Structure formats: structure tokens, C-alpha cells
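First the structure, then my questions, so here it is.
One chain of protein is taken out of this complex; the other chains stay put.
Lettered A, B, C, D and E in written order, each chain numbered from 1.
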Amino acid sequence: MKVSARNALPGKIVEIKKGATTAHVVIDVNGLKVTASITNESVDELDLKVGGEATAIVKSSDVIIAVA
Amino acid sequence: MKVSARNALPGKIVEIKKGATTAHVVIDVNGLKVTASITNESVDELDLKVGGEATAIVKSSDVIIAVA
Amino acid sequence: MKVSARNALPGKIVEIKKGATTAHVVIDVNGLKVTASITNESVDELDLKVGGEATAIVKSSDVIIAVA
Amino acid sequence: MKVSARNALPGKIVEIKKGATTAHVVIDVNGLKVTASITNESVDELDLKVGGEATAIVKSSDVIIAVA
Amino acid sequence: MKVSARNALPGKIVEIKKGATTAHVVIDVNGLKVTASITNESVDELDLKVGGEATAIVKSSDVIIAVA
Partner (left out) sequence: MKVSARNALPGKIVEIKKGATTAHVVIDVNGLKVTASITNESVDELDLKVGGEATAIVKSSDVIIAVA
């Protein structure tokens, strides 16, 4: 499957924290931590595990640019 | 200024392409290309230039996780 | 590839309209029109064509509920 | 009230699951399940009930396209 | 129609700028300018005019908080 989102950042899962309905999953991408908040169901269905490989996908319209 | 968005990916601007109202700005973050679509006004107001430093900011709720 | 987004709506592309940087792509999903605005580059890279099959993917945090 | 979001998918609520602050609401749209994550307050204020009619509203800029 | 989005900011349209596919619409909300980027089709279908009344709707998951 290919997706239209411009940003696909591959890395390794380093943390998974489940809440009541929402989970926070942290991926190490080239030394940078990228955090996703997804549903608990998605964590289970994708069988996400710390140490597993995963890609963070972000639409370009969801990226804000900041400058000093 | 500090922001609540969990993801701040610092890098260097490698491409700016302006459309009629929307511009695409590409930042090189540790060798990974991150594309943002922002307004032309923002490109001008932030005085964005190819070669300049910028940070890609993404809310964790805007990150999708994909696995093979 | 499997993705964490909860909503995957499969259908057929019925319209593609390119702007200067942003394109509008309309997918017919079970008789309902779903419109995506994506980058022109994505239209080309995914080789999207009218009549082709495609899936609209939406994060649950991007869905608003309305009632009469 | 009319809204600018291009996607309005009408259906019937088939599931509501409340977390600590965020609820997941599933709407059946022409046989397809669409999940929204909204605040618990919104579930109460909109008086959402399983079996009730509701429309899933999605901005076109929040739709990702995937192809096989 | 009532919507689950927590933020509904009513005001007056003070500017409309159409691009090739995307339009920027600025609403004056209690003296603050709020900019929306929506599709040109939405501007036409909602018959938006400078001076007209409109409400800016934003999901709470799309709001970032910044502090000095």
C-alpha cells in the first residue's frame, strides 16, 4: 500500500503508554523521538511492541514550521 | 515560546515551492525529508529561505503509525 | 502495510482536479463522495487516475460528529 | 447550519465508548464503520445515543489517499 | 445542526482570497483575525461574502498551546 501523505518517517518503537481510550506511542527516528497518539484498538490490531519497527506518517498539511 | 505539540523536528530548509495560496516547504531533518504545506503569507512573514534553519512541529494526534 | 488510522474507506476515483500545488481527489465510497486534498506530487507518485481504486484514510481524531 | 468541510457522511451510531476525557463513537455509514474520537463533553452535549442518527464530518485536508 | 467540535468562534468575514483550488478566508472574531483555508468550492457553495457572518469551527485536538 502506498499513501498520499508526504511524510513517512521510519524508526523503532521505544515506548507505548495506553490510557483509557488513547495510547501514546513513541518512535525513535534517526535519534529523534516522534510521538503519536492513536487509539488503544490500533495498538492491539497493529500488534505494536516496544522494539518493533514502525513508520510515523504525517500529512504535509499537519506540519507547522517554526523559526527562532 | 514553548508549544504543547510533542514533535519538534529541527533541520534545514532544502526546498520552497509556492502555489497560488499554498506553499510546500521541505526540511531536511537528520537526512529525512519532511514536507509542510503552509500559506504563502507564512513563508514571507517567517522569511523562510532555502538553507535556513527551521523546525517541523507536529501534534501527536496528527501522527499515523504504519507497520509492514 | 497496515495503518493505525481507524477509518479506511475503499472506493473508486471519480474526479481529480489539480491546482498550483494542491489537488482535489474525489472517491466514490458506496455511493458517497469523499474528497481529499493532497499535493500534486502525491497524485503523480501514486499514479492516481479517474476510474482507479483508492482508499480514503482518516484518523478518528479528525472526524467531527454532527447531529440535527 | 452549513459547513465548509467537503465530507459529510450520514449514518447511525452503533457504538459509544467513553474514556477519561476522550470518547470513541462509531457510525455506520452505508455499511462502513466510521470512528470519531471526540470529547466526553461533546457526547453529553449532543446527547449521542447508540441507534441515533449522526453525520461524520471530515475536512478534505484531513483525508489521506492510499492505493495498493 | 450541532457539532462535536468544542470550538465555535462566531465573527464577520473580512477577507476572501481564492487560489487555484484552495481559498483563504479571514474572520474577525471579537477583534481577533482567524484564518481558514478551505476549498474554492466551499466558498461558492456557502456563498461566503466579505461582511457576511460566519463561525470558525476547530476541533480541540487541532489546537496547540504555546506559552512564553
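The criterion applied here is as follows: a contact is a pair of C-beta atoms (placed from the backbone, for glycine too) under 8 Å apart; a residue touches a chain by one contact, two chains touch by 3 or more.
Predicted model only: the values in this text are computed from it and were never measured.
Novice: Touched by the hidden chain, which of the shown chains?
Specialist: Per the contact definition above, the missing chain touches A, B, D, E.
Novice: Could you pull out which residues of subunit E are in touch with the chain that's been left out?
Specialist: With respect to the unshown chain, the touching residues of subunit E are 3, 5-9, 24-25, 27, 29-38, 42, 46-48, 52-68.
Novice: Across the whole complex, list the residues on subunit A that are touched by the chain not included here.
Specialist: These residues of subunit A touch the chain that is not shown: 17-24, 35, 37, 61-62, 64-68.
Novice: Using the document's contact rule, name the residues of subunit D that touch the chain not shown here.
Specialist: Per the touch rule, subunit D residues meeting the hidden chain are 1-5, 19-22, 39, 41, 57, 59, 61.
What we mean here is this: only the chains that are shown with their structure count from here on.
Novice: Taking the mean of the C-alpha atoms as each chain's centre, how many Å separate subunit B from subunit D?
Specialist: Once rounded, the distance between the two centres reads 29 Å.
Novice: Report the inter-centroid distance (CA atoms only) between subunit B and subunit C in whole Å.
Specialist: From the centre of subunit B to the centre of subunit C is 22 Å.
Novice: Quick check: what residues of subunit D touch more than one other chain, meaning two or more?
Specialist: 3, 5-6, 24, 35-38, 42, 46, 55, 57, 60-62, 64-68
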